[in-house]
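As you look at this complex, bear in mind that one protein chain is not there, while each of the others sits in place.
Let's turn to chain A:
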């Protein structure tokens, strides 16, 4: 973990680019790193930069960004980690701590749902247009998505928004927004079924074993890998969804959360449609898909294929 955090921290990097705030996930624990440049500090004479790393179990970049900023200010003022430790423990036990300048930090102010909604779906749609439906499909089917951009900030902003496309799952643990091409990290990544991974190393495009869908953010390109072509076949249903997404996102009156709501409504519709083919088995377990019923409905093959894979992703198959 120590190596990993050192690698993520921009101070050990050789190209000396400063990233004020980065975050990511490694084996289900989140890390948040804030880096500050020291200018004319009375207590830190020999320090030019320092980073504060927080690890937590929950995904909430805004909360931890604010919190680490406060901690940074404390460190800048006192030049000792002890004060920081006090504040941290105060937040941990009481959920509140006094900030140096004004007011106090309240962890209650930062709701997880707010963090989920922080990204802008509209931006994604405006960048990719109809192709957004590929991302939507990949997320619905729990496929592996790799996002590449040379700037880590862009990658993080983009990747954190993607899970909002499948709002009904509320699952942000699939997000690995800052991954290096390092054996340990890739190993951890491979234990997940579907994920969204952000890379800043362009070599990732040649690692076809890592992704089903490759998003080159810098050039606005989406590539579907060979092995994922079959389940990702697009049909009329996808066109419909895509049009809905684009329409909703292009409406200037609608906010991001409303767009997400639209998409999630459509998703629910599909899921109810799907659940109409299910039958409840005797043990009171989850409903399972009746494949024969699906077949009898005579959907177009692409739609049928999609629904079937979706059922697998939603764990509605009979085993």
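Everything below uses one rule, namely that a contact is a pair of C-beta atoms (placed from the backbone, for glycine too) under 8 Å apart; a residue touches a chain by one contact, two chains touch by 3 or more; residues count from 1.
The rule is simple: contacts and distances are computed from a predicted model.
Asker: UniProt name of the unshown chain, from "E2 ubiquitin-conjugating enzyme", "glutaminase", "Coiled-coil domain-containing protein 22" or "SKP1-like protein"?
Answerer: "Coiled-coil domain-containing protein 22"
Asker: Which residue among A:85, A:112, A:218 or A:265 touches the omitted chain?
Answerer: Answer from the full complex: A:85 touches the omitted chain.
Asker: Please identify which residue in A:122, A:176 or A:309 touches the non-displayed chain.
Answerer: A:309
Asker: Going by the touch rule given at the top, which residues of chain A touch the chain that is not shown?
Answerer: Spelled out for chain A, the touching residues are 28, 46, 80-82, 85-86, 89-90, 93, 142, 191, 193, 206-209, 225-227, 291, 308-309, 312-313, 315, 317-319.
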